[in-house]
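The structure that follows is given in the form of structure tokens.
Every protein chain but one is kept in place in this view of the complex.
Lettered A and B in written order, each chain numbered from 1.
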Amino acid sequence: MPKEVAIIGVGYAGFRALTPEVSYKELMYEAAVKAYEDAGVDPRRDIESFVTVAEDFTEGTSIFDEYVPDQLGAVLKPVHTISGEGLHGFIAAYLQVLTGAMDIVAVEAHSKASNILTPDEIMAFAMDPVYNRPLRANPHFIAGLEMNRYLCETGTTREQCALVVAKNKHNALYNPLAAYGASIAVEDVLESEMVSYPLSRLDMSPRADGAIVMVLAARERAEELSDIPIWIRGVGWCNDSFSLENRDWTNAIYAARAAEMAYRMAGIRTPWQELDFAEIDDTFSYKELQHMEALRLCRPGEAGLLVEDGATEIGGEFPVNPSGGSLGMGHLLDASGLARLLEVVLQLRGEAGQHQLSDVETGLAFGWRGLPTTSGAAVILSN
Amino acid sequence: MGLRKVAVVGAGMTKFVRRAQETGKELAYEAAKMALDSCELTLDDVDGVALGTAPDAFDGVHMKGEYLSDGAGAWRKPFMRSYVGGGTGVFAPIQGWYHVASGLFDVCLVVCEEKMSSCQPHPQGAFLTIFDHTTERPLGPNLLWIFALEMNRYMQTYGLQKKDIALVSVKNKRNAADHPCALLGDPNITVEDVLKSEVLAWPVQRLDVSPVTDGAVALVLAAENVAKRITDKPVWIKGVGWSLDTAYWTNRDLYYPKYVEYAARMAYEMAGIREPRKEIHIVEPYDPFDYKELHHLEGLLLADKGEAPRLTAEGVTARTGNMPVCPSGGLLGVGNPIAAAGLMKVAEIFWQLRGEAGKRQVPGKPITGLAQAWGDLMQVGTVIILGIGG
Partner (left out) sequence: MTAKIKEFPGVGLRESDFTERKVLFTEWKPDARYAWDAGVAIGRYLAELKEGRIIGVRCHHCRRTVVPPRIFCEWCFRPMDEWVYLEDHGVVNTFSICYVQWDMERLEEPLIPAVIEIAGASKGVGILHLLGEVDPREVKIGMKVKAVWKPAAERIGAITDIRYFKPIN
């Protein structure tokens, strides 16, 4: 894709385990104010459309769309919700600019995960009501099934998964936004409480609160408003089978298809060589590895070996989740993919601080909607 | 308008029923299959799917877009669900429009589904949590309150009587008698029937309200070059608009839907329409309650403020009038499976403009029609303008 649309502003707030001092509206407002300042736009005057990302049961409000315009400066403007991953919302904003009908569009996603008292019950409420829910099992069993099959088919080990946790939590120590940085060893992960074999407590990313806003602009406006526009080179998104009965338990097909679409747009044939780094979903440790393979960042079954070799560390050949990922920053529910994309933007701008990568030009963000879905989205950016 | 042209090339819908035997997924499948069959396409021809569906609490599934995805034909395809409360049914084709107009897709399937009956003991339960969790919910509000508050304000502002408004319910339920999918069509209903019906939340009475319904509707959208290969009667999306007002609904005057006006102006501008009352031949405004049709006609600038009841009384909005309004029978007559009901209105414009509406066909060969939906806390307007030729 030629340089048609760019990200010209980003803003963020929260990224903590708890944010009791602010309401969700106040959290979103803080992120929005920063993004608009960063982009040099006045939302009341300049922004033509807004997209927010939300699901009713994660908010505890039916038709949450009602409660978004005020704190985004979007009153009496085109606003709509995408009930999807943060990156789906981002793509919805991007498509609107591509139509030519809009020049500047903003996207917002947030998490007030700390306000949900029964998160696993709500996750269970997403399962098929007739076939699966009557089993009354904690939905993390789905991750256990998938992880077991993935390890078995690819020869990946639990130790390699634990290395992902150690790497990402270590990276997070150098990211001031990250809530869960830590120096931990492989044994800590292996010995942590078993949740659904082979998935242990530390294989799972802990939840966090936070809000992210981004401003997108068409080429002319982007060049006029921004010294460092970050260009959108490709996007892709895909759903695989929702049904547990006939989904692929080894391969993340949604990720492979989403990435193929994005690579095609970006004209990328060998992602491992043409991309400089990636920020990809690591809701669970094995997901980072499974997603790396699906995204063709390595050959099937090799992701675990790359982690062992240190290739995906910050100083490695192909850094993966230099931000610390969800394992290190905290899982922001449907805002997680936008958090991955935020890191890509900061890296490409050279604004990542202590964990800045050197000489990066092109990066990939990939988000997955979490259990029990097979829904993902990919975005490729370059500076 | 300098944008990539997008056409509606196919449509399908299920019957609108009180309680469907089908699951939500199956309803979505039935409508999607019928829409594809109607233009002789298969899923292989579809590049992506845009889904619209309203509160998850109806179907009783969290992230219900994901649950519905394979039923809606999205298996291994790009799939996104948009959501603007009651406005969703007209927003979903707008979402489909930007998918195709972006240049990324040639053919996009748009599916809207609602299975309200899953929510027991009454689907209104899904609306209990639409109010602010801290400043309003503790007062125990239910959905009828906000409609009654708005209707009362509208009536008071213009000195309207209940009988002025009941005419809308009568017109739409009579129109629906000609719709093969309608739940509440009634060729013999009278104003007295509406005025004598049970008072729920004054001024709202039982027959002022559309029924709880299950159903699904689907459209097929295609880019210009593809559309012309698929059909010799493409119906073009001429303009789209949407607007969301403040969530602080108790801080604004409910007598007039400014958000509908803003959405309409956006759509008129895109469609190059300067005199909507002359250029729009057929209208499907959102009518979950009878006064809403009037309110929305005014917001759409198709009637002067406070004048929509008079147009109704004079028969201007009848199916054979100068500006047919809800010739389908609307939500009051066909039924109100929220998102599907909105998309039913767009499908009705599609069928009417192609001259395929059967007994419901309006006279005079209309060439431009408008569908509109409303949603959230009396807050969002979504507008789409379709036209043939040009």
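The rule we apply is simple: a contact is a pair of C-beta atoms (placed from the backbone, for glycine too) under 8 Å apart; a residue touches a chain by one contact, two chains touch by 3 or more.
On a predicted model such as this, the values are computed, not experimentally measured, just so you know.
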Listed residues A:E121, A:E191, A:E224 or A:E308, member touching the removed chain: A:E121
Candidate in contact with the missing chain, chosen from B:T42, B:Q161 or B:T250: B:T250
Identified contact with the non-displayed chain, of A:G40, A:G100, A:P129 or A:G181: A:P129
Identified contact with the non-displayed chain, of A:E21, A:E193, A:D227 or A:D359: A:E21
Interface with the undisplayed chain - residues on chain A: 19-26, 29, 36, 42-44, 57, 60, 69-71, 73, 75, 112, 114-118, 121-122, 125, 129-130, 133-134
Chain B residues touching the omitted chain (full complex): 11, 13-22, 27, 30-31, 34, 38, 60, 62, 120-122, 124-125, 127-128, 131-136, 138-145, 148-150, 152-153, 156, 179-181, 199-204, 214-215, 246, 248, 250-254, 351, 354, 356-361
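Here, only the chains that are shown with their structure count from here on.
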Interchain centroid distance [CA atoms averaged], chain A/chain B, Å: 33
Residues of chain A that touch chain B when the two form their complex: 54-57, 60-63, 65-70, 74-84, 88, 91-92, 94-96, 98-101, 122-123, 125-126, 128-130, 236-243, 253, 257-258, 261, 265, 369, 372-373, 375
Residue numbers on chain B that touch chain A, as the complex places them: 1-4, 23, 54-57, 60-63, 65-67, 69-70, 74-85, 91, 95, 97-99, 101-104, 118, 126-130, 132-133, 241-248, 258-259, 262-263, 266, 270, 375-377, 379-380
